[in-house]
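Okay, structure first, notes after.
In this view, the complex is presented without one of its protein chains, the others remaining in place.
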């Protein structure tokens, strides 16, 4: 039984990790930390947890986590806010999985372009980008894992096989993502997320300037072996969960859809959570909503030479807390799929 | 390990039972039967099940269920359609849980008023109404259990304690229910459920003539000890899952909200899936959506003397397949909550 | 051409009145007042108005309204906040239509029970309750009209004919209302209205204690000729617009559905915006959404003796700004239906 603490437990990411761990027989949550919610029962903040967990939220600090015998800290604190705590936790001998953007980018300049001053650039080298499909072997022994952003998860899984195999050109890649509103988090009570304003409405936002872009660039560049920059445009859709990513890349001449399919199927052959759809099939966000799965659809547009890859994930599970748990399972030598096998709800 | 067969497996009820059973270590599905879907993979009909189950749908018939060594048949066939099959299954030595209305009503006249001719009235006496909160002891040894309708589940759980304890008058009880659209099933492609027609729209339907009414009357009359008829009005709401029931009854004079609360808390004290909300709290369908829970809110309107009880259930789980599994667990001597402990998703 | 000013113009009620008036050839908006929005273009706050209106929001005060030659002030300011301004406007010779609850209730004690201290009880006697279907003759010459609440509009229109004609008992009336979220307004950025929290969820709120209750009681008591108290329970539904009200009353013995229908059809015979549905038909909120209509469905539950009346309105039009415009048309001697004839959108 591995003991863990969760800080930033009252946001959607923290609460989703708690929910998943209720079904995990080898992990015990020993501490929950919050900020404005200190002193409250987590099950009062999240009434779906009523009768399932009896824990009061404490301060978001390292000592109580250590005192309760935890081995791992999961920090769902916002970027910047959690960086010192993450550093302190590592110093205290804890392993850390960080939900925030603080330790995802290797290039501090990229970080500072989107998030301003980095509080702990010295830790970037050690941190592992927590996408098991790309970095499993590094995650297993890691002390510090940075969970990927929700959009990068969908985008990277959609493009990784094609980019690694050099099927598409490295310039002109377009990533057009459509996300449900839970990606905005729980505490951000902006007019933009007020039900009457967003319901029955669609819009693009942060067009070509979203801060998840450098993550996508970093990971795809790594796979490609050469620097690569995508054009990334997120869209806000009035559903609660799910990201559908439509990725476009210029296919090199002479490559058929079935060759592309072979590359994808081989790339994901041993992945427990990634499914490549059959020819002619397109994935829907509903089929992964509530699960840790990523389903991928492949089409080659013969006339225009574009490879069009669609991927779907539940932004709060495979796109967030499910990935965290997948990493945690790897780090504590537990079966990677533990507590992550529930299928999506349908309908 | 208990082996079971599921007929009518391709509807929402059958598929939801399959989904729940994927997490059940003591039940094995050995046969799936359908009708128009014979020969198809269940995981192609329900893409959320991709990679989770590899079974092809066969005919909806008893012999293949018996041949595969099943002990229990779960029939999600429509009312009338399944009655002969249920009879044959019992004759073949199977225990049966029937999702349909065929064996819910003790009074064949009531059945025939709403559903026309009953094909097997001789079986009504043996059948047990499958609401464990009311009939647990009868369910355990039963050969034939009739799973309750989704509306009756919410209505009966809301009113049972008050009716049994005689807190409210037996006439003038109003049950105003609001249901998500999944209650309409998957095969009923009516204009009424075509997305553009129902989205962003609210309506009452089958006002005071819905066929779930006699179930509510039957069970509340049993609890009351005298015949009782409710006014039941269902409403269709453009959400996928969930039933919110608002029940109104005339409270006998001199009874306080806290006395009502005591009665409810005692009635449900040992129930694993029913939670009475704290004073001032109202349940939401979100907090039970994806779970087998029923949460109940209580208010006494001092000025008008009405007791107002609200209950929420996931219409496909506690209102359907979750109840079936709860009964199944009881019938096969398995812990009642097995594979039913997942909390709702939030958000 | 009548000139009017609108204060509180940046809320949903004010903006909806502006939208309706864009199609009105006999009313000119000469002033818009706001609070936190002073200095902003209304068409930037409401991008649907882009290219349709070029007005900057000023302070919410009377002098600029008078200076621009307005004859009527429409105050969409919150209750209490606007009361002094309404008084000042009347003193300045303006006619006033007030969106708030300040002047709806004749009995100051009722007001103070729900809204605390009343700033201008001396004005209650003069104020007219702005529901043309009940008070048309008083509205025409009125100086001060109090627009009804959204729930009372639906509830009173549903019950008025039955109560006036004495078809139902005066006790035991239940009003179960279901509202879209726009009723919460635009500035109330509560977690309860954050998209992910409310989407796909249903709940009752302010059960038997909502402050719209005394309005319903007041108007129905007037019609009945004797004091009457309803049990009123509002429910929040994840749609943008629309209120569906289901009203239950104990029908006196011997009255048939067709007699009830006669009473309703006669009561609303000359009403331009109220339609009584044909026997067996139930109204949907979609069919009035975007219009000033109220559609009403009638059912008599023979077994239980309940009359069940359903009504649907667009909460922002017939339930708010459409009613205001209907009153305005009456007060300025313009055809009552001017700029209010647009049918609902479908789908």
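To keep things simple, chains are lettered A, B and C as they appear, and every chain counts its residues starting from 1.
Following the convention adopted for this analysis, a residue touches a chain if its C-beta (ideal position, glycine included) is under 8 Å from a C-beta of that chain, and two chains touch if they have at least 3 such contacts.
Everything numeric here is computed off the predicted structure, so don't read it as measured data.
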{"item": "Contact with the hidden chain (one of A:9, A:263, A:308 or A:325)", "value": "A:308"}
{"item": "Chain not shown: contacting residue from A:230, A:260, A:275 or A:324", "value": "A:230"}
{"item": "Candidates B:189, B:278 or B:335 - the one touching the absent chain", "value": "B:189"}
{"item": "Which of A:100, A:240 or A:292 contacts the chain that the document leaves out", "value": "A:240"}
{"item": "Chain C residues that touch the omitted chain in the full complex", "value": "12, 15, 19, 22-23, 46-52, 182, 186, 200, 240-241, 275, 283-284, 286-288, 290-291, 293, 295, 341-347"}
{"item": "Residues from chain A at the interface with the omitted partner, ascending", "value": "171-172, 174, 176, 178, 180, 196-197, 199-205, 207-208, 229-231, 233, 235, 237-242, 244, 246, 248, 250, 282-287, 289, 297, 299-301, 303-304, 306, 308, 310, 312, 347"}
{"item": "Residues in chain B touching the chain absent from view", "value": "12, 180-182, 184, 186, 189-191, 193-200, 238-240"}
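Just so we're on the same page, only the chains that are shown with their structure count from here on.
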{"item": "Innermost chain, taking as reference the mean of every protein Cα atom displayed", "value": "B"}
{"item": "Per Cα centroids, the chain farthest from chain A", "value": "C"}
{"item": "Chain A and chain C, separation of their C-alpha mean positions in angstrom", "value": "46"}
{"item": "Chain centre separation (chain A, chain B; CA means) in Å", "value": "36"}
{"item": "In chain C, residues with contacts to at least two other chains", "value": "180, 196-197, 199-200, 238-240"}
